[in-house]
Structure formats: C-alpha cells, structure tokens
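Before any comments, here is the structure.
A single protein chain has been omitted; all remaining protein chains appear in their positions.
And now, subunit A:
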Amino acid sequence: MSGATFPKHLLDFQEWERAQLESLLETAQMMQEVLARPVKKVPALTGFTVATVFFEPSTRTRISFELAARRMSADVVSFTSSASSTAKGETYRDTLRTLDQMGIDAYILRTDAAGVPHQAHRWLQKPVINAGDGWRAHPTQALLDAFTLREKLGSLEGKKIAIVGDILHSRVARSNAELLPRLGAQVVACGPATLLPGKLPGASLTTKLREALEEADAVMALRLQKERMDKGLLPSLPEYIAGYQITEARLAWAKPEAPLLHPGPMNRDVEIEGTLADSPRSLVERQVANGQAVRMAVLYHVLVGKR
C-alpha cells in the first residue's frame, strides 16, 4: 500500500479504509521488530513535538503513547488536568489553543466525554489522535486488539469475535465494532440487557453468553465499572458474575484454543476468572506489549504520512 494517503488524524475509523488499516498494521509489525532490538530507538520523528493532553487520567495509556513517541525520537510534553478543573471554566479550547502557541505538532487527547477530539480537530490545524473519549471511541486500543488477534489467528477474514461485558458504556467495544468488521471479522457483543445499546453498527447484540461464545474464534472481556451498580443498572456484582463472567468452563463453548483478551485494567474474578487470566489462553500481556508498536505506527502515519 505504499503511496496510500492517510487521514491526518485518528479520531475513529469512519474515514479509514481497509487498505489504510492493513498498511498501518504492517507498519506496527515493523515497529514490533524495532522494539525487539537492543537499542529500541529510530529517528523517524526527530524534530517533532507531540503532546499528550489527558483530561481524564490514565497512566497506562499515557505511558504507552509517550514511550511510543520517544522511541521514534519525538519530543514529548504532557498535560494532565481533571474534568473538575474543566468544569470550573478552564475550557478545552483555551488549554489547546495555549498549547498550540508552543509549536506542538500532534495532540494525543483523552477525555471522559465523547466528542472532544472532534472538537479539538475543529479548533486546531494539527493532527489529533484520540486516546479515548468517553463511551465513544478508543481507536488505538482497537488497533492493538486487532494486531494481537492477527498475531494469534492470522487473517481476521470470517472470524467471529465475541465482546462481553458493559457494551453500552464501552469505547473499546464501539471502536472494535467499527474496526474489526473493516478487517473482515464478525463481531458479537454480549452483556446484561441494561448494559447493551439498542443497536451497535458493526456488531450483533445478544444477552445470551452461550450464543455469543459458541463458535467464537476469540473472546474479549470488558472491564466492569463498579459505578454501574450505584446507578442501578446492575443488581449486584454476584449477579453479573453469575451471568457473564468468563470462566474456563464457559470459554470451552468457544472454539478450542480461542484466545482471551481484555483491554485492562482487569477486575480479577469479576469479568474474568482469576486463574483463566493467568492461563496461556490469555493474551492480556501481549496486548500491552503490542500497544506500544501500534501507537508508534499511528504516530508515524499521522505525522509523516506515506511510507
């Protein structure tokens, strides 16, 4: 796909076509090789400055992005603020425009509200990478999921991927439902009736765990936020566990060897049986390692463009 042009930002996958995504994942493969070297650094982004701007704290994601940028020799600045100071009148727009005066070349943006990366994209003339916006999208997570799945399964063409948990409030589910079908996979999203949207483009929905897991080539469990109980969306934790925890016995409904993924951080013995999380079926650690390579590839494509 050399010569293919790419959207100069990564807000979600609406503007991305399969060829571009395949090429991005190929670049991630090359980055993976860089990370296997004793000196894990390439000069590709020398002279560029990227800013991680996190209005919602997430140390894991921020470190993954910052390491990715540094391994490509970019300068990195980070800005962390909380939603509460934003509510006090310090607007996203003010913050971003202030940063923009300092010669930032790309923004990596994380917020607890859907849509801020789109708003930022309207305010700034620079590339914006969405590092998670509310319930809406977390495209680099979906990319690293796809990368990890392909490592294990080969092509995703015709593969059935089951996503289990709180679908309604999950940006990971939404981004995977957008991305995986673009790579040929079929997505089934499963969760308690109160935690499913009415529809989710790119995925079929079910409340029946067995239906979701049967014939699945891979299973992804989502993190369950405890606050769902406070808001009355779930009767109790044991109730959730009884219906939807991924256990060894239930994973047996899926295809033999079907791997288990989780975007982290995991609530052990809630969404996944603890022993299963540590078993060879789990790709959780592989996902974290792959996250860095995928984010290097995204930064490269967004800042440098074509290969």
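Keep in mind that, in the parts below, contacts are C-beta pairs under 8 Å (C-beta built on N, C-alpha and C of every residue); 3 or more make two chains touch, one makes a residue touch a chain; residues count from 1.
Convention: contacts and distances are computed from a predicted model.
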Unshown chain, UniProt name, "Metal ABC transporter ATP-binding protein", "2-oxoglutarate ferredoxin oxidoreductase subunit beta", "Dihydroorotase" or "Response regulator receiver protein"?
"Dihydroorotase"
Contact partner of the left-out chain, one of A:119, A:140 or A:176:
A:119
Residue among A:136, A:182 or A:250 that touches the chain left out of view:
A:136
Against the chain that's been left off, what residues of subunit A make contact? List them.
83, 86-87, 89, 91-94, 111-116, 118-119, 122, 134-137, 169, 171, 174, 197-201
